[in-house]
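Notes follow the structure.
Right after this comes chain A.
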Amino acid sequence: MQYPKLFIFVLVLFTTVELWAKPIVVCESCVVKSISEAVALAIDFDTLLVKKGTYKEYNILIDKPLTLIGENYPIIDGEDQGEIIRIVSDNVTVDGFFIVNVGTSYTTDYAAIRVVKSKNFLIQNIVLEKLFFGIYLEKSNHGKVYHNKIIGDAIDEYNSGNGIQLWYSDHVEVSQNIVQGARDGIYLEFSDNITIHNNKSTNNLRYGLHFMFSDDDVYTDNIFENNGAGVAVMFSKRIKMKGNTFRKNWGPAAFGMLLKEINDAEISGNTFEENTIGIHIEGSNRIEYKANNFVKNGWGIKVLGACYANTFRANNFLYNSFDISYNSKLNDNVFDGNYWSAYTGYDLDKNGIGDVPYRPVKLFSYIVNQTPEAIVLLRSLFMDIIDFSEKVSPVFTPDNLLDTNPLMTKVQ
Partner candidate 1 sequence: MIHIEGLHKKFGKNPVLSGLDLTINKEGVFAVLGPNGSGKTTLIKSILGMVVPDKGTISVQGEPIKKNWKYRKEIDYLPQIANFPGNLKVRELIRMIKDLRQSPSDEDRLIALFKLEPFLDKKLSTLSGGTKQKVNIVLAFMFDSPLLILDEPTTGLDPASLIHLKELIREQREMKKTILITSHIMQFVAEVSDVIVYLLEGNIYFKGSIEALKTKTGQTDLEHAIAAIATRPSHA
Partner candidate 2 sequence: MRPLQLDLAMLKILKYSFYDLIRSRWSYVYFLFYLLLGFVLLFLNNDVSKAIITLMNVIILLVPLIGTIFGIMYFYNSKEFTELLLAQPIKRSSIFLGQYFGVAGSLTLSLVLGLGIPFVLYGLFKSDAIFDFTLLLVTGAFLTLIFTVLAFNIALSNENKIKGFGYAVLLWLFLAVIYDGLFLMSLILFKEYPLDSFSLGATMLNPIDLSRTLILLKLDISALLGYTGAVFKKFFGTDQGLLISMLMLVLWTVLPIWRLVSVAKKKDF
């Protein structure tokens, strides 16, 4: 259990804070009965200690540098009225609240916590339920969103919001969060130099993580599972994606990860497991794919449109229905030294590298692109015969798409 630890942590924090500054205490039987009241009373750099209880408040505006600490997760109930907390000052910390019932609107993106044009914020240990948007960072830099739990119940895209959203915000760290049941778990737009680490984004309606026009970001060791469409990385440059797990994104338009117009990225050490498509790539160039595992996906990698100068090295392709699928006859990408479980060649000189090249694109994948219903003929003898003849003399698939150094054993 996390809570006892958290409790001690909060308690310790609370006692240390008390040593040097007397906090403003908020509780149902206290002099100060609401958070808005306390914020109004406080001066810069005060600490507000909110005791356990239910506070029916919304539009709480934090316009000075304050530290808000919830003791034993006090509940802030917005009663579906609109936005709950808005931070418009630098150096604000919000820590340890249970926030529910954010108002839903078709015109305004109400959020549980919105940070506007502020710096050095810290939002941590927040539990969100019944939300529209969760934590919304707007033109705010150098902050941290840490260890929050966002549980949405989104059913339709048009009336649901994102768990954590960054808009024109730079140098923010998003880590140890759990986001589920939102529209997009984590959404970035025009946000650069962001670190997204160790989050778990699952069961979201659309994407577990969604990048748009955001450069130089890093995301590592996150888990994305069973999201409507997986993870989408679009129109962004120099993104580093490492050690993430993309699992069980199933459906006609679902993939572990979608790369669209992505250049100069590095994708390494990730695991793509049991997705309809492991990575769906469109118009992405100079990407280095290294040491990733593609396990039991429908398509390990599906390449659409022009993709140039990408390299795939030391990846494991294990038991995918199709390892690689191309929709054109052109190939400008390099596949070298990967392990392919479907490889049937031999290694006579025992150097660990197969003596015949491996052709990861099967004719059947081309047929399925043309006639999707043909998928029911997967693994039939007829298809094996056709694939074999295509392997011998490629007509429909790129003939230079070869791994000339297929490994005989898995990359560990």
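Following the convention adopted for this analysis, a residue touches a chain if its C-beta (ideal position, glycine included) is under 8 Å from a C-beta of that chain, and two chains touch if they have at least 3 such contacts; residues count from 1.
If you want to know what made the cut, all candidates are chains of the complex that A comes from, given by their letters.
Only a predicted model underlies this, so the values are computations on that prediction, with no experimental measurement involved.
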Which candidate among 1 or 2 is in contact with chain A in the complex shown? 2
Would you pull the chain A residues touching candidate 2 in the complex into a rising list? 250-252, 254, 274-277, 296-299, 318-319, 321-322, 341, 367, 370-385
